[in-house]
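Missing here is one protein chain; the remaining ones are kept as they sit in the complex.
Chain lettering (A and B) follows the sequence in which the chains are written, and residue indices restart at 1 in each chain.
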Amino acid sequence: MSTVHAGARALWTGLMSPGIAVLLLFFLIPLVVVIAFSFGTVNDLNQPVLGFSTANYTAVFKPYNLAPVWRTIWFTAVATGVCLLLGYPVAYLAARFAGRLGPVIIALVVLPWLVDYLVRIYAWQSILTPNGLLPSAMDSLGLGRPNLAGNNITVIIGLVYGYLPLMILPIYAAVRDLPGQVIDAGKDLYGSPFSVFRAVTLPLTREGVLGGCLLVSLPMLGDFATAQFLGGPDSTMLGNTINQQFTGGGSQTVGAAFTVVLIALLALVLVMVRVIGRRRIGATVLGPEQQATVAVSG
Amino acid sequence: MSAAAAGAAAELVGVTKRYGGARPAVDGVDLRIEEGEFFSILGPSGCGKTTSLRMLGGFVRPDEGEIRLGGASVDGVPPHKRNVNTVFQSYALFGHLSVADNVGFGLRRRKVRGEEMRRRVDEMLRVVSLAERRGAMPSELSGGQQQRVALARALVNMPELLLLDEPLGALDLKLRRQMQVELKQIQREVGIAFAYVTHDQEEALTMSDRIAVMNDGKVLQVDTPTTIYNNPASLFVAQFIGSTNALEGSGDGATVQLACGARLVAPAPGTGVADGPLTACVRPEKVILSPAGDDAPGAVTGTVVESVYVGSGTTYKVDVNATSIEVLEANDSGAAAAIPVGSRVRVGWRPEDCLIFDGNGKAAGRCAEDGTKVPQPTRSRNWI
Partner (left out) sequence: MSTMRLGGRRETFDRTWWLWAITGAVLALMFIPVVVVMLYSLNSEKSLIVLGSLSTRWYDKLFHDSAMLTSLRISVEIAVLTALLSTTFGTLLAIGWQRAWPPAANAAGGSILLRLVVPETAVAASLFLLFTQLQVVLSFWTILAGHVALAIAFVAVIVRSQLVSLNAEIESAAQDLGASRVGALWLVVIPALRPTIATAGLLAFVLSFDDFVTTYFTAGVGAQPLPLQIYSMLRFGVTPEANAAGIVMLVLTATVLTLAAAVVLLVKHRRRRREATA
């Protein structure tokens, strides 16, 4: 409403400067530097030197190096899907049916977060290794003592476990904001619970679902502690490669190239969400009735 | 207008404000608000009334022209250095402060502290009848009470001018009526000039000493409520204030022929007014219906197509040669039966109740007495 006076604008712009400085120095400039060094080379002392070489990317695309990248993509996809399948019912229950228990359920979901992440991940290790709790229990039941740790499945379990609350929170918020009458109206129109869910509830909470998927998948792409503790040598992820290149005696310029790959994966996820999001915006324009019809027939 | 005459609380002199649109939001506005008067700025939304108010408050700076408060130009003076206070549309109460702290906010900024502040806050809370709620938080108050806190918070600073931006818009009808009366009383009690922005013509008519009607960034008329209602300066004002029948027609300088068939005597014949296309306006309550049949020459007859009982009266829609004329008959005689739909009626009015506006919508005067007998309202109901 109010006209912004030039002086006021200058003031607000000035007040931003410390924050801008922090973001510039410790976020934007490092990103530029890492992109620059991803085209660099290393000298005889294995120190990175700026340059213009694509050797680092050639290294990235070697099958041996590319494997963890593919693994990261499918681990993230599967773990995100599992998070959605597990998280939606929990969020839906907490927001619609649990009454005063709802916030309690949400608090309980978040509470374990306060224990150090590594300690919790490590606890899974002690549950799943051959000498751990689960195999021991199976052994005493005469089922043998399988090694449940150190493979792809355990890494995915760890990822799901680590990021599930981030899926539940936005969906919970979306379902809670959903007016109850809308679902009742849906019941009148469609009858079967599944078609009501598909025609009414899911489209109206898609915002929350997309938000949850974004929150969960982005940190998963860069995760390295989970694979380090729960995975075997053949279940490492992109994060492990980056860590190895930077701090484990690898080449920092190759590490920089892998970091750029990680940023590219992030861009890919954003584009995907954007595409799905655009379709939703189109559907919203149609109006709820047609939207519901489209959702049912589609 | 070069020097501010004594007695003006505020003046806008040739003020223009553009927001980048095709036409200015406020376009060469001259306004003068006298000390101690209740001055309303009335107009449809987007007419520039709120911008004018915000320029007085110092929140918007005019592109051209000058704003004077108490006779002195306030160009470039920020809001907090103006001796003007505002009651905002949303009340804008400070949710983290109690009622008393809200009211004392302005005093504190002006270094009025301690006992003096307490006394003035209490005094103003008494004026708005909220003395008991001084410790309450805004969220604990009703809409009407919040409104009164906003009023007290502004008035306690004893500004030269109080700006009110549609302050009753958020209240329900009954409370709004009550607050209209209260606001007027408080204004008389404190004697501060009020500049009151509203789009509600009834509100403006009820409360104001004077009203400025605005449209498209321009001031169309500034007058007392009675003058505005009875002598609108333009067709827009006539139609915006109250309701009116705007009847298309044309004149030749001497007589006026309306599309509905009525022939009128032009105002001030021979002076050139009412020459060409024009509009005649008659307010619904000024239209007189009588049974058709006692046909005087030049009588206009029509058919009642709608009848709506509104308690204090009945409104009719009469179709006269494809022109719809609205009529409001007061239920004053009590016994009178409603005119049935479908009745043929004679439609007339006193010449002086008929205002003529020229092709540009400018007032051209009232119809002249033409010597023909004005139909008398009749209660002998032999409606056909």
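The rule is simple: contacts are C-beta pairs under 8 Å (C-beta built on N, C-alpha and C of every residue); 3 or more make two chains touch, one makes a residue touch a chain.
For clarity, every value in this text was computed on a predicted model and none was experimentally measured.
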Per the definition of touch given earlier, which of A:P170, A:P203 or A:G222 contacts the omitted chain?
-> A:G222
Among listed residues A:L148, A:L164, A:A199 or A:C213, the absent chain is touched only by A:L164
Taking the entire complex into account, which one of A:A55, A:A123 or A:I153 touches the absent chain?
-> A:A123
Touch residues of chain B, complete complex, unshown partner | 57-59, 78-80, 84-86, 88-90, 92-98, 100-101, 105-106, 109-110, 134-137, 153-154, 157
State which residues belonging to chain A touch the missing partner chain.
-> 1-2, 4, 8-13, 15-16, 18-20, 22-31, 33-34, 37, 48, 86-87, 89-90, 92-94, 97, 105, 108-109, 111-124, 126-127, 131-133, 136, 161, 164-165, 187, 191-194, 196, 214, 218-219, 221-225, 229, 239, 242-243, 246-247, 252, 255-256, 259, 262-263, 266, 270
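Rule of thumb we're sticking to: only the chains that are shown with their structure count from here on.
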Please work out the Cα centroid separation of chain A and chain B, and write it as a whole number of Å.
-> 59
